[in-house]
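Data block below; observations after.
Shown here: the complex without one of its protein chains, the others still in place.
Per-chain numbering from 1; labels A and B assigned in written order.
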Amino acid sequence: MRINPRFVDKLVKIGLNSQAFFTVGILVTIVAIIFFKGSPYLNMEFIFSSPEDMGRHGGIFSTIIGTVFLVLLSIFVATPLGVGTAIFLTEYTKESWFTKTIRFGVESLAGIPSILYGLFGFIFFVIKLGMGWSLMAGVLTITIMILPTIIRTSEEAIKAVPRNLRIVSYSLSATKWETVTKVVLPSAGPGILTGIMLSVGRAVGETAAVIFTMGSSLRLPTSLMDSGRTMAVHFYILAREGISMEKAYATALVLVLSILSINIIAYYIMNRVTSKYS
Amino acid sequence: MPKLMGTVLLLLMVLPLSFGACSPNGIQSKKHTVTVAGSTSVMPFTEKLAEHFMVDHPDFVVDVQGGGSTAGIQACFNNTVNIGMSSRQLKDDEKQLNQIIICYDGISFVVNSKNPITALSLKDVRDIFSGKIKNWSELGWVDRRIDAVTREEGSGTRGSFEELVMKGEEIDDGIMVQDSNGSVKEVVATDPYAIGYISLGLVDAKVKAVTIDGVGPSIDAIKLGEYKIVRPFLYVTHGELDDSGQKFVNFVLSEAGQNVLKKEGLIGAYD
Partner (left out) sequence: MIKKTFSKEHFVKLVLISFALSSLLFLFLIFIFILAEGLPLFHKIGLKNIIFGFKWAPTKGSFGIFPMIVSSFLVTFGALIIGAPLGLSCAIYLSEYSGKRLKLFLKPALELLAGIPSVVYGFLGVIYIVPLVRNYFGGAGFSLLATSVILGVMILPTVISISFDALMSVPKTYREGSFAMGATKWQTIYKVIIPSAKSGILASFILGMGRAIGETMAVIMVAGNALKIPTSMLDPLRTLTSNIALELAYASGDHRLGLFSTGVVLLVIIMTLNYIANFAIKRRVLK
C-alpha cells in the first residue's frame, strides 16, 4: 500500500510544527511559572533588604551585592587576560607549539562541568592557599571558568576582521599596536563583548562552583576575604531546604530577569554592529 | 629579556592576590569576624544566635555556613573557620579539638501528615533503614514501597543516628540521600510514603513525628530520659579561640543565649 508522499509531507509538517510549539511552550511555561509565582513577592523592599531568619523573611540585597561583586571582579580579571591572550595568539605569533598548547587548553576546558571547578577551587583556594570561603576564592575560580570562553570568542571575533583593514593600516605606517587598538579591536569589539556578556550570564547563574568557594554566608561581603552568597546560591538553599517557597520564586524571578537583560544587551550590541558594517 | 618577562609575569599573578591585602580593609579592620561552619542541624540555631549577638555587638560579624558536621570539623582542623559546628560526638581521631556543648537536641523520625502511622519501635526503624522492611504493608498501612531518606555520610545527624539506632547495621544502598535537615524535611513533607530523621528542633506542622517505643520526642521526654535518641550540639575549636570567637561563645553559653536556643525547641546545655 503506497501512502501518498504529499500526505506524509503534510503529516510531517504538522508533527514538526507541534514539536516546535511544544518546545517554545516549555520555555514559556517555565518563565510564566516563575513570573506569576514570583512577582507578588518582588518589590522594592525585597531588593533592598537583606535576608533575615535564614531567608524566611527579608529580601535578597546582600546576595545581589554578592553576585555583582563576584561577577564584576571576575570579568575585571578575566577580560584583559583573555582578550590579551587572543590578541597575542592572532596578531603577534605564528602557529607554534606555544599557540597550539594554549588552544588545546582552551578547547579542553570548554566542557568541564562546574562541579570540577568547585572541587578545584575548594581544595586549592579555600583550603590549600588558606583563603577560606571568600570572595577572592570565588573570583579566582570563576575567572578560570570563564577564561576559555573569552579567549575563544575574542579569537573568533579578531580573526573575522578582514585582512584588508590591517593591510591598509600598515600601509599608512601605523605600528602593530596602533593597528590593533585603532582598527582590529573596534571592529572585533562587539564579538568580544558578546563573549563577555555570555560569560557574565553564565557566572550569574553558576551555583556549584560558587557555593564551595565563596561560601554561603548571609552577610554582605565588604572585603575580598569575606564570604557571601550569590543569588543563585541563595535560591538553591531556599529551594532545597524549603525555607520559603515565595522568596524562592521571587529570587528565581530576579535571577531570570537579570540574565534576560544581559542577553538583551548582548543582542543589542551584536545587532548594532552587524548593521553598522553591512 | 627573560628577567623582564619574568617580572611582568610575576606582577600579573601577584596582582589578584594583593587585592586581598589592600582591599577596603579600612572598614573591615574595625569589624571583628567570627567564622562558623558545619552541621546543618546546628546552623539555623547558630544563625539565630548570631542575629541576636550582632544586635548587641554591631562591630561584630558572625559568618555562618553549612556543609555538615564532618565538614565543620574538617574546616576546624584546616583553620578555615574559627568555630566548627557538630551535631554528633567527636570521633577518636578528632578528639584533639576543643569541644563546647552548647545544647542538646533530639533526633525525630518523621513521616508525611497523610501517613496514619503514629508509632514505631526502634527495631522497626532499624529494619526500615537497613532494608529489611521495604513495604508499608508490613507496618500496617498500604501496599506501597517505603521511601526512606537518610543523610549523607558526613552528617552529624546521620552519625548520631547510626550510633544510637542502627547500632552497627548498615544503611541500605538503595535508600535516598539528601544533604541537609531541611531537604530531608522537604522530601517527607511532599511524599506521602516517605520517612526520614531530622533534628527535633526543626519539626513543625509540615511533617509528623512518630513515637519510638511508645515515647514521643518532646523536650520533657528527653529531659526525663525517656526519649533516648538525643545528641549534643557542639562548637569545636582548634586550639585557643581568639577574643571575638570567645565573646560569641560566651554569649551562646549565657542565659540570654540559652534562652534563644530553648525557645527554638532545643534543650539547654545545663539541663
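Criterion: a contact is a pair of C-beta atoms (placed from the backbone, for glycine too) under 8 Å apart; a residue touches a chain by one contact, two chains touch by 3 or more.
No experiment lies behind these values; they were computed from the predicted model shown.
Chemist: Which of these touches the unseen chain: A:A232, A:A250 or A:I269?
Modeler: Only one listed residue reaches the unshown chain, and that is A:A232.
Chemist: With the missing chain put back, which residues of chain B would touch it? List them for me.
Modeler: Contacting residues on chain B, toward the hidden partner: 4-5, 8-9, 12-13, 67-71, 73-74, 77, 145, 147, 152-154, 173-179, 186-187, 190-191, 193-194.
Chemist: When the complex is taken as a whole, what residues of chain A touch the one chain not shown?
Modeler: Considering the whole complex, chain A reaches the absent chain at 5-6, 8-9, 12-13, 15-17, 19-20, 22-24, 26-27, 30-31, 33-34, 80-82, 84-85, 87-89, 92, 98, 101-102, 105-120, 122-124, 143-144, 147-148, 151, 175-177, 201, 204-208, 212, 232, 235-236, 239-240, 248, 252, 255-256, 259-260, 262-264, 267.
What we mean here is this: only the chains that are shown with their structure count from here on.
Chemist: Which bits of chain A are touching chain B when the two form their complex?
Modeler: 52-54, 77, 81, 126-127, 130-134, 136, 139-140, 143, 215-219, 222-227, 237, 240-243
Chemist: Can you list the chain B residues touching chain A in their complex?
Modeler: It comes out as residues 12, 16, 19-20, 23-25, 27-28, 31, 33, 35, 37, 44, 47-48, 51, 61, 63-66, 78-81, 180-183, 185-186, 189, 206.
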